[in-house]
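One protein chain omitted, others in place.
The block that comes next holds subunit A.
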Amino acid sequence: MKISGAEAVIRCLLAEGVDLVYGYPGGAIMPVYDEIYKFQDQLHHVLVRHEQGAAHAAQGFARATGKVGVAIATSGPGATNLVTGIADAQIDSTPLVCITGQVGKHLLGSDAFQETDIIGISTPVTKWNYQITEAHEIPEIIAKAFYIARSGRPGPVLIDITKNAQFDELDFSYEKCTGIRSYHPKPDLNLQKVQEAADLINNAKKPYIIFGQGIILSEAEEQLKRFVEKSGIPAAWTILGLSALPTDHPLNVGMVGMHGNYGPNLLTNECDVLIALGMRFDDRVTGNLATYAKQAKVIHFEIDPAEVDKNVKTDVAVLADVKEALTALIPLIDKKAHDSWHNEFKEKYKIEFDSVINEELNPTNGKGISMGETMEMINKHSKGDAIIVSDVGQHQMFACRYAKFNSTKSNVTSGGLGTMGFALPAAIGAKMGKPDREVVAIIGDGGFQMNIQELGTIFQSQVPVKIVVLNNEFLGMVRQWQELFFDNRYASTNMINPNFIAIAQGYHIKSRKVTEREDLDAAVEEMMASKDSYFLEVMVEKENNVFPMIPTGASVSDMRLS
């Protein structure tokens, strides 16, 4: 069957099970858009307002569903606008396929109109990228793109297609990619290593689990739960591991990292065996590496060999898909309870509750609404069933510290890259991927204005997301650092904001502003009950800080409570 390259692109997407793409048209991608028009009953294209929005929406979709997100853009500025989202997906291991148009092959390298070297630009931030210059390459390359994006440690792939390749014809046939000889996405599980890990765990007095996004990516939530319950080992999560184990699970002790919980950080330096499951010892988790878990034997379950011994020297590395590894490990583990060890976490939690959490959730002294109590109110009305999409900053830390989750793939946030502007478009993708779930975006007044244009997408595509802006009229996290480390010199962190309610109303989005504590409950209830999208602005205490905190470069043992 002879078809155009552009039609082949669409047929490839359909063959990969894609029925939803985010994008923005432009000159060099017009042949593909012409086919999007023809195939609109099979492939839903969501017109965003900026290509960065397309990338983040595709990420939100991928994170909430576990499927590959797809974003489409034109050459030049269209392609470069995707880059932040691609970089975010790379560092947070999110499967994306980005398709960009490119000038015709004969114009490559000539500085033609809207030509940019997107292959060169995207190389450091993609798992793989490829420039298609001939139509016949399209099926094989797109098949590889999807295979690479979703297999092993997932990541973003960018496929750049010259305009001639979109116009030219090819004999179309599609075969899914099942392997690439130079690429081994899943290391073979070494049972000897699993046994070594089991021996260490069974002999440990104070074993401690930290689980990361690897659990979610390999869908090992059930195995994690069984492992934790059988072994009785306290388990903490990294920011991207959040929701892999229900937050109210009795063995779930909280979050590690800079603004994580007190016990999980301090006790990292008291455990005797540290079991890292699908996490990568990011510096925001470890603090000063020279003083991180030096007393412990470290077992690292990891799919990406490049992560082993990168930051923390391991005693036993189990290189494998974490689901396979845990499945093999569980039968080898002795049933235990570790009660006194758990009590240490409880004692530390009591300290944190008394000095931080209680005041955050029940502010006194006439203080304004806190971000933490807003999160509690959302918990009350979501009952822990919502997908929470957070942006970057103080509100993100409050969201991740206080949100309740009953089920997995429910915490969508920009972890590694810390991309302000992520949440609004990512919430669009999460909601479209999981239309039956409630999706609540938690955003600061700064980040909201970084991709505020996506309100237009929410309006045009009628995406019923709930948007909560926690407005403290500051770039709060930077302001907090200025207060703590730069002698209160608030350089460019105060925000003079527009009338957000009027803006939301301009997009015909139902909206409400809360300034008084007594209105919060009713407002959140109204928002959660709304069938349509809803914008809730909460004016919060201006100069609240997120605590506890491990200052940059400090040890996890030196976490500050105030």
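Assorted remarks:
Here is the rule we go by: a residue touches a chain if its C-beta (ideal position, glycine included) is under 8 Å from a C-beta of that chain, and two chains touch if they have at least 3 such contacts; residues count from 1.
The rule is simple: contacts and distances are computed from a predicted model.
Set against the options "Na+(H+)/acetate symporter ActP", "Acetolactate synthase small subunit", "Amino acid/amide ABC transporter membrane protein 2 (HAAT family)" or "4Fe-4S dicluster domain-containing protein", the UniProt name belonging to the omitted chain is "Acetolactate synthase small subunit".
Interface note for the absent chain: among A:Ser4, A:Gln52 or A:Asn129, the touching residue is A:Asn129. Listed residues A:Ile148, A:Leu217 or A:Met559: the one in touch with the omitted chain is A:Ile148. Residues of subunit A in touch with the missing chain: 119-120, 123-124, 127-131, 148, 179-184, 304-310.
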